[in-house]
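One protein chain is absent from this view; the other protein chains keep their places.
Entry: subunit A
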């Protein structure tokens, strides 16, 4: 990214404007590594950040990559994603890893993947 660190020079006012005054998403549905996929193309008149997300996510893209691409903090990005998810414009592929210890099969797949690097 050609920008500096996202959000650092942005006033809170601007960030609130982007999200219509909300400071947190309605749910914790979007993990940092939830993969987002566009289900539609941007349309005229759409909020520019929403349009940017739809362009960015034509292939699966993690929430954290979307945030970096937009140059916005993750919390703000989650709210924008929730808007698009609620209207069916994106779908979300949530991580299968649980909040407990990872599955043995997943670990085997990770090992194979790393060894093949």
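In this section, contacts are C-beta pairs under 8 Å (C-beta built on N, C-alpha and C of every residue); 3 or more make two chains touch, one makes a residue touch a chain; residues count from 1.
One rule holds for everything that comes next: contacts and distances are computed from a predicted model.
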{"item": "From \"Threonine/serine exporter\", \"ATP-binding cassette domain-containing protein\", \"Carbohydrate ABC transporter permease\" or \"Signal recognition particle receptor subunit beta\", the hidden chain's UniProt protein name", "value": "\"Signal recognition particle receptor subunit beta\""}
{"item": "Touching residues (missing chain, whole complex) on subunit A", "value": "1-3, 5-8, 23, 31-35, 52, 56, 58-62, 64-65, 67-69, 71, 73-75, 93, 95-104, 106-115, 117"}
